[in-house]
Structure formats: C-alpha cells, structure tokens
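For this depiction, one protein chain was excluded, whereas all remaining protein chains were kept in their positions.
Letters A, B and C mark the chains as written, and numbering starts fresh at 1 in each.
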Amino acid sequence: MPAYLLEIFVVLLGLAMLGMEAFAGRGSRATIGLVGVAGLGLTFALLLFAVCCPEEGLSYWGIYHFDRPAAFYKGIALLSTMLVLVMAREFAPVLKRYTSQAEAHAGLGEFYSLPVFVCAGLMWMASAKDLITIFVSLEVVTMGFYVLVAYMRRNVGSLEAGVKYLILGALSTGFLVYGIAWVYGVTGEFELAAIGEVLAGGAYSERAALFAFALVAVGLGFKIAAVPFQIWVPDVYQGAPMPVTAFLSVGSKAAGFIVLLRVAEPFLGAPAINGPVVLLLAVLTCATLIYGNLGAIPQTNVKRLLAYSSIAHAGFLLMALPSVAGGGEIAGPGGGQAISFYLAGYLLMTLLCFTVLTVVRAGTGAEDLGGLAGLAKRSPLLAFAMLVGVASLAGVPLTVGFFGKFFLFNIAVQEAMRSGLWIVVSVAVLGAAAGFYYYFKIIRAMYWDDAGADGDPGGDAALQLGGLTRVAVVLLVLAVLFFGIYPAPILGLLG
Amino acid sequence: MTLLLIIFLPIIAAAAIGLGAPARLAALLASGANLFLGLVVALVVALKGDGEMHFESARQLLDSPELTLGFGVDGISATLVLLTVIVTFCAVLVSPARVAGRGEGLYYISSLLIAAGALGAFCATDLFFFYAFHELALIPTFLMIGLHGHGRDRVATAWKITIYLGAGSLVLLAGLIALYASLSPAGGATFDIAKLTELAAGGEVEPGVQAWIFLVLLIGFGTLVSLFPFHSWAAPAYAAAPTPVAMLHAGVLKKFGLYGMMRVAFPMLPEGFREPLWAGGWTPEDILLVLLLGNILYVGLVTISQRYLDRMLGASSVMHMGYAFLGIACLNAAGWGGAVFMMFAHGISIALLFALCGALRGRLDTLEMSRLGGLGARVPVTATLFAFAAFASLGLPGFANFASEITIFFAAFEGALGGDAAGLGGLQVATVLALWGVVISAVYMLRAYRNIFQGELGGDRRPDEVSPLERGVAVLMIAVLLLTGFFPNLILNLVGPALGLPH
Amino acid sequence: MPSLNEYLMVSGLLFAIGLAGVLFRRNIIVIFMCLEIMLSAANLSLVAFSRFSGQGGLPDYDAQVLVFFVITVAAAEVAVGLAIIVALFRARRTVHVEDLTSMRG
Partner (left out) sequence: MTTAFLILLLPLVSALAILLGVKRNPGASALVSVGSAGLCFLLALPLLGADNDAAGSFTWLAVGGLRLEIGLEVGGLARGMLLVVTLVGLLVHVFSMGYMRDDEAKARYFAGLSLFMFSMTGIVLADNLAMMFIFWELVGVSSYLLIGHWFQKNSAAEASKKAFLVNRIGDFGFMIGILLLWGSLGTVNFGEMAGRLSEGGYDATLMNWAMVCIFCGAVGKSAQVPLHVWLPDAMEGPTPVSALIHAATMVAAGVFMLAKMAFVIAVAPTAAGVVQHVGALTALLAALLATQQADIKKILAYSTLSQLGYMVMAVGFAGAQHGGAAVGEVAANSGFFHLYTHAFFKALLFLGSGAIIYACHHEQDIWKMGGLRRSMPATAATFLIGTAALAGLPPLSGFWSKDSVLALAWDNNPLLFAVGAFTAFLTAFYMTRLCVVVFFGEPRGGGARGAKEVAPVMLAPLYVLAAGAVVAGFPFAYGWFIGGGGAGIAHPHGGKALFLTILIGLALAGIAAGYLLYRDREEEPFPLKALADKLYIDEAYLVVVRVFQDAVAYVAKSVDQLLIDGLLVRGSARLAAGVGGLLRGMQVGNLQGYAFLFGLGVVFVIYIITTAVR
C-alpha cells in the first residue's frame, strides 16, 4: 500500500478520537487513550509490514517522498506518540485537576487526540523534501504543541509556558519563512535537491546564500533548542504538562533535526560556502554544549534539568551535522545515520525517564529532585528504570545512549582531524563529563536520599502504576539495554 | 563458551540478586565458579603457551563499522582474568552478610558488576567493548561510595571519582576514535583489535599524528590508572569506598588503563611513543617518564604524609602504578612481562591491604595512625597478616611484588649500556630515580605498621581479632603472593609468549 | 516597475519593524500583531522573488503557493494564539509580558 495512506489513517484516527470525545458515553471516554495507542500501534505495524521498505525511494506528486529514513522517522513519530499517550493516561488525574473544575463537560479527549495530529504532522514531515511541504508540516506540529503546552488552563505555569512558546515559536517561524524566501531568492528553487545543485554550481551570491542559511538556521535552531535560540526551553518544559514535555523533547527535537539535516545538506555540499556554514555550526555546537551542560548543573526541578539536558543533547547532535554532506569519508556511520540513531535512542531513554517522572508526579505531586527521594525504596522497578534511562542519557556504555554518543563523537573526532576544530570535541568531552554530574544527581536522589527527609507528601508509600505503563516501562528498559549492546536493528532500518 | 560464562556469570548473578535471589549466596556461587573457571582458563592458556588468543568467541553485531561482541584471552589477559576472579572472590567473601539499613543486595551486585566489567574489558577482542565494559563499574562505584562509604567526605568523593573517571573515559574515547578512524581503511571501518593492530603495522599513519593520538590515549588511560597529575581522585575514593569496592577498584579495575596501553596504544601506534610531538620537542616517551616519576616520587611523598591508614593505602596504590608504567615504557618483553606481573601482584596486595584495612575499620574507632599503637600485642594475628601485606607491598623478596619490580628494573637496563650504548638514556635515568621509590614505600609502610601495631599502646583499645573468614581470605591472598613470588615463572610463563611487541 | 532590490528593502524594513515591535512592546496582543507583520514581510519577499525569477513574463508560482500557505498558517496561529491569550487573561487578568515570570533560572 502507498505510504501516504499512513498519514491519512493517523489523521482519521485523531478525528475518530475527537468524535468519541463528543459522542461516546462517559464510560468509554477513558478508553480514548487506549484507542489512540492501539490505532497508532496498528499504524506502526502497517508501517513495518505493509509499507516498509521499498528498494528505491518513492515519490508521489513531487511533494511526498518515501525512503528508508522517511520510514524511520515515521516510526519514531508513531512510537513516541504511543508512549506519550500511555503517559497521558497516567497523567490524567493531574490534568483533570487543572482543567475540568470550571468546565466539567470538557473531557480529556483533546489531550489524547492532539498528539495524534502532531504525529501526523511529524510523519508527513519525514516525507517532505521541499521547503514548502517542510514549512507546512512543521507548522502543523508546532501548532499542535502550542495547544498542548498551554493545555492545563487553570495552571498558571502551563499558560505562561504556552504564551512563551507561542510568541517565541511564532518569532522563529517568522525567521524561517523569511529565510525560506531568501533561499528561494538565491536559488530560485524550493526542492532541496535542486537547491543543492544550484548551490554546488556556484553562480549565485555567496553572501546572500549565507544570509539565507543563517535565517533558516535561526528558525530551525529554535526547534532543536540550539543556543542562542534555546531560551524558551527551560520554562516551557517546566510549565507544560509532563507528557507534553516528553513529547516536546522528543517530537519537536526530532522534527527540527529531520528538517535541519535536509536543509543543511545542500549548503554543506556547496564548496563555495561550506566553510562559513561549518564554522557557524561549530560555534553553535560549542555554545549549545556549554549552555546545556553547565546550565543543568544547578537545577533542582527535574523537568527543568531535563530541559537543559535536552539543550545539551542538541549540542551533541549538532556535532555530527557538518558531516552530513560528505558521509562517505567517515569511518563508521555517517552524519545522517548517526543523528537518526541518536534520535531513536534519545526517544527511548527520554520517554523512559518521563514515564517514570509522570508516575512520580501523579503519585506525589512533586516535580523537584526531592520528589524522587527514596524512590528506590518506594518502587524499585521505577527507580531502576529511571537509573537506566538516566545512565543512557549520560552516555554510560552498554546503553543505547552510549552508542548514540559514540557515533556522534566518532564523527566529531574525524571532522576535527580533518578540519582541526578540536575545540568542538574538547567542549563535548567537558560537557559530557559535566553531564555525569547532573544526571547522577537524579540517581543520587533516588538511591541515597531518604524519602520523607524533606517532608515530601508521598512519604514511603508505594507508587501505583497502571498495567500498560508497567509494560511500557519494562519494554523501554529492555530496549535501552538491548540496543546498547546490539544496535544493528536500528542501523539496519537506516540502511 | 568458558570465557562467555566467566564474563556473564557475574552479570546473571547480579540480575538474579536484583530480582530477589539471596544476595550473598548468589554472589558467592558466581564468584566461586568464576574463580574455578578463571584458574582453568589461565591453566589452559599457560599450557598452550603460544601467545595466541584462546577461548575465542565472536558474534558480529554490525558490518560497517565492523563491530563484534568478541572475547578471547592470551597470556596477558589470562593473567588479569586470574587477578580479577581471585580478588572478586575475596571481595565477595569479606562483604558484610547483613547491611544495616537497605541495599544488602547492592553490595553484591556492585561487586559482581565491577568484576564483570573488568573481565569483559580484559577479554574483549573488540575495541568498542573493551572500552564499554570498563564503564560498567561507574554507577555501582558511585552508588556504593555514596550509600555505604566512609567518612564525612564520601559524598564529595563519590562525585569526584565519578566525574573524574567519566571525563577521563571521554578523553580516552576521543583518542580511541581518532585511533581507529585513522587506521581504518576507507569503507572498512573496524573495531577488531587484531585487525587494527595489523593495519597499524602497515604504517600508514604519519608518525607525528601517531604521537598526538598517543598523547591523548596516555591522558585517557592515565586518568584511569591515576597517572600523575590525574591522580587526585584515587586516594580519597579508595579511602571512602566500602571494602569490596576499594578492593576491586584499586586491585583490578585500575589495571584497565595499563592493559589498554599495552593492548591498544603501543601496538596500534608503533611509532607514536618515540616521535616528537613537534619538531625537536618532547616525545610521549619523555612525558610518560616524567609523569611516572611524578607518581613514584611525588605521590610517594604525598603518601608519606598521610595521617589515615585508608588514605595512605590509597595513595600508595597510586604510587605503585608508576612502576607499572615504567615497565611498559621499557618497551621490551621483559618490561612488559614485568608490568603485567606487577599489575597482578599489586592487584592482590592492595586488595589484601584494603581487606585488612576494612577489618580494622570495623573494629577501631579511628584509622588515624598516630592515635593508634601497640595493637600487635592485642591482635597478633591481625598484626601478622598486616605485616605480610605491608611487606608484600613494599617489595620484599618472596612476594610477587618484588619479583615484578625487579623484572621491571632489569628490563629497563636490558642491553642498555653494553656495546656502543655506553651512557644512560632517559629510561635508565628514570629507573634510577624510580628506585628511590623503593625507599619511600618502605618509609610509609613501616611507619604505618610501627604506628598502628608496634610501640606502646595508644589509648585503651581492645579490638577483636579478625574473624576466621577474614583470616582465610587474607591467607589466601598472601599465599597467592608468596606462590607467585617464589615462582614468578608461574605468571611470567603465562604472560611471556603473548608479549608481541611493536618494533 | 521598482527593482527587486527595492522590494527586498521594503520587505526587510517591514521585517525589522515587526521584529522591533516584538522586542519592545509589552502587550502580548501587540506583539502578536508584530509577528504577523514579520510573516507579511516574508510574504512580500516571496512574491517579489517570484515575480523576478519567473520565465517568459510569468512569475514562478511555487513561491506564491508558499505565500498562501503562510497566510493560512498565520491565520491558524492567530486562532490558537488568541485562545491561549484569552485563557491567560482569564487566569491572570493581564496581557502584559512582564507579568509572566513565574518560571526562571
């Protein structure tokens, strides 16, 4: 079956869930989330078995392309959305508290269906190879997030986060569109492949091309949370409902990187402007690594800490970006592969952490490190899951996070050997070392600190978690460890 | 299969404990079985005596880059495997049967994981897993020091060792990547150590580049071995760590860096060691010689001025690493054999010392040496065991430590002054200076022994004797040291054939 | 007919005005309007580029397609944005940005 049916199916699924919210009885509303998970799971199965993967890339109407990377990112979108829905079910009590008091009739159906629409946007984006489609799909995703972030409308933090995200997001959209206009102006094309040809050809204004790239980089830098456009991240992560934070950190970042990979490739591949582009990326990489890793050190709110960590990860991912154009010269996976792999791993470990945090948040109401105190005692499974997730984020070997980081360092070192920009590697090493500190702070809280010491409400009571969540947590732990030893399945998907 | 069993048995046991198996029993079973298997492996390798890899198993995980979950042992790794299984068994034995508060299982899980990491790293035939396994110890060490460590500084110490070693590992990782990337032919990236070594012999990498990569590896590996000036994590961490962790970390895990130098840095960068970093400048060899003297002389002096037994032992283990580096810097078979032997001997002896130190800690109110004294009259058995350990550590003949040190010293002078080579080179000068460390280590060890066990009683302390179990553990390790000290060829014949050196 | 550069200059000016508004105005509604100005500036550039890169006297319609999309997106953004701003006003009784500092650091 043609791949684009998947997106259509997902959109229909979202609509169906909205319909359930509107027309189904009160009792069956609780199952909306389950329907979403099941529907997405079905889509995932279709993706794997009915669609994947043609020998050659397919193209429909010139605006929809389907190849291995596209399938890969569709898979990432589907998986992360499924997990976000699982999380959302755990989070429902908190949500209810902040939404339904005034309007008792408003259920949570929207909260389940919006991620599904976002997922459709993400999937479409994976198949977009021209700037127009990219822009539109990106906005579908962003628009969904605006709503999701501000979803808890009785919660000041959520609203504040929503407004900040909205204004800054729109600002970045402005730059992106303006940048796209300039790219078009310089090259006369929207198709990325054609743009690449023009840029490689050399008959254009280099300065204008670079100006265009800078504007696009601003817009996309916002999405991936690269310094200096990261400024929204901590506040929005902190304010947004926990599942949305998770979705933002995975979905939004993945979206940003898919686009950045595609858009940067023509510019990096053009000999005339390659130098400045690489330099700009190096500067952004260093700044992002420093900001993310060092800024995380003093944090005590776990969501905020993970927000800075998300910035840091963007920095690590950026290290590999300069090599996307010349992938053949790299020993080991090339830039695109490495970034994709990392994002897949990042999906697993981040969602693992957020799932645990969601349960803790729902159980104790705490979002700071104190809420995690004594978790090892209250729920050894959750503590261990969090341990694995955090270790993976920190890049401890034999977890998927290490493989990801390894591939990125692999590229960064080889780039440095070629270009002499060792500063990037040095900063990355220091940043990763600092990472041990703030990630292990979480481990410390769970295992060393005693619950109740800081008078947290949860005390020693065991935490409740639903069956589906339990399954998800166990599967995620296993996946993080399994792919930490045997990454071939993921790399195999990438081709 | 045997090797896989050795490596994964502790992991399985750790998982079993995590799922609720009786901790001590599972750990004892696993480490006991490992002790047996380790002996078998060493014996088989020794009998084959051909310097090849044995017990090889490989499962390719990736085609490009070629990544293999592969293990195998030659003489060098077999020696270290032997060291690991012995120390692990002893560490498990001296672990407390019941832990106050929570986390009984953690004691055993962490010992087993550290052991598994070390075993995996020593046996890996793949650069990636060689590196990855070593890091298995990171989190257990952090948790153990923080949860069950000693002293007021334990929290700060746990952070320090974790971040310091984490950073060192990352530097190492960068160096390893640069190494494998520059060696791998286009389109055929591989992590296979044997293949990389072969490629290195082809000599396609420029010597100048080799020198720089070597330097990065030296810093990375050096940090893990506590090479001066990257040593300040070690002594406080060992002092603060619970006994089994200190034993395993100081005794076994630390040897990973040295092993890496021998397995990776030298064979894969055959010209890097003696190539100037810049025209007419220092070579990595010069730097290493200076740094190892820093370990032996400078850290030796630091050791002298320690006031607490545990800190002193920690610093002493840093100091002794200088000799192992010296052996490696000899760049001849004798020196390398001596270095491996040294790793083995030091591993056992420092584990023994930490085991005894742990026994003392449990029975005394302080380990500040100047406040103790005369305990030899109260606890003669403990004193005797400690005397054995101390003399082993300061390099008394009869113990393996002496045999290994003397091998290294002789190796440094092997053929150095005969014929045309009349005159001392840098290595020989360094060796002469390093010899002074023999005096230094006697100073601090005897001072410690005198302050704790000899002289008049300091305060009215009536500690218990070591338990029969601790005594058995100590006797086992002393016996190993004596056996290999009297018959160093037991180890050297195992190591010898595997010493395929660059040049 | 004005040259491409003149269009671009106007467009740039418009963009700058929008940006300045975002940076210096305190009322969220006004900021939002300024953002729309920025999008319009981009649209202007697009149309200009389209006009000048066309062949045979016809503009390149690709760019104009994008302009329509941008307008659509802007409309959607306004809808969502105003909803959020209304919710904010209900909760906080303010639409001034300096009142939104509960999260920082």
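A few comments on the model shown:
Please note the rule applied: a residue touches a chain if its C-beta (ideal position, glycine included) is under 8 Å from a C-beta of that chain, and two chains touch if they have at least 3 such contacts.
Being a predicted model, the structure only gives us computed values, none of them experimental.
Though it is not drawn, the left-out chain touches A, B, C in the full complex. Annotation: of B:370, B:467 or B:489, B:489 touches the absent chain (contact as defined above). The chain omitted from view is touched by exactly one of A:231, A:468 or A:481, namely A:231. Touch with the chain omitted from the figure is made, among A:73, A:291, A:342 or A:447, by A:291. Screening A:19, A:41 or A:275 against the full complex identifies A:275 as the residue touching the chain left out. Considering the complete assembly, chain C touches the hidden chain via residues 19, 22-24, 26, 28, 31, 97-98, 100-105. By the touch rule set out above, chain A reaches the unshown chain at residues 163-164, 167-168, 171-172, 175, 206-207, 210-211, 213-214, 217-218, 221-222, 227-229, 231-232, 234-235, 273, 275-277, 279-280, 283-284, 290-291, 294-299, 430, 434, 437. Residues touching the missing chain, restricted to chain B, are 160, 163-164, 229, 231-233, 298-299, 301-302, 304-306, 332-338, 341, 374, 376-377, 391, 396-398, 402-403, 406-407, 409-418, 422, 428, 431-432, 435-436, 438-439, 442-443, 446-447, 450, 453-457, 487-489, 492-493, 495-496, 499 (touch as defined at the top).
Quick note on the criterion: only the chains that are shown with their structure count from here on.
Across A-C and A-B, the chain pair carrying more C-beta contacts is A-C.
Averaged Cα coordinates give chain B a centre that lies 63 Å from the centre of chain C. Note on chain placement: the centre of chain A and the centre of chain C lie 26 Å apart, centres being C-alpha means.
Of all residues in chain C, none touches two or more other chains. Interface residues of chain A, counted against chain C in their complex, comprise 131-132, 135-136, 139, 143, 146-147, 150, 153-154, 156-157, 159-164, 166-167, 170-171, 173-175, 177-178, 180-182, 184-185, 188, 190, 234-235, 238-239, 298, 304. For chain B in complex with chain A, the touching residues are 18, 61-62, 64-65, 69, 102-103, 128, 131-136, 138-139, 142-143, 146-147, 155, 159, 162-163, 166-167, 170-171, 173-174, 177-178, 180-182, 184, 186-187, 189.
Listed in rising order, the residues of chain C touching chain A in the complex are 8, 11, 15, 18-19, 22, 28, 31-32, 35, 38-39, 41-43, 45-46, 48-50, 53, 60, 62-63, 65-66, 69-70, 73, 76-77, 80-81, 83-85, 87-88, 90-92, 97, 100, 102-105.
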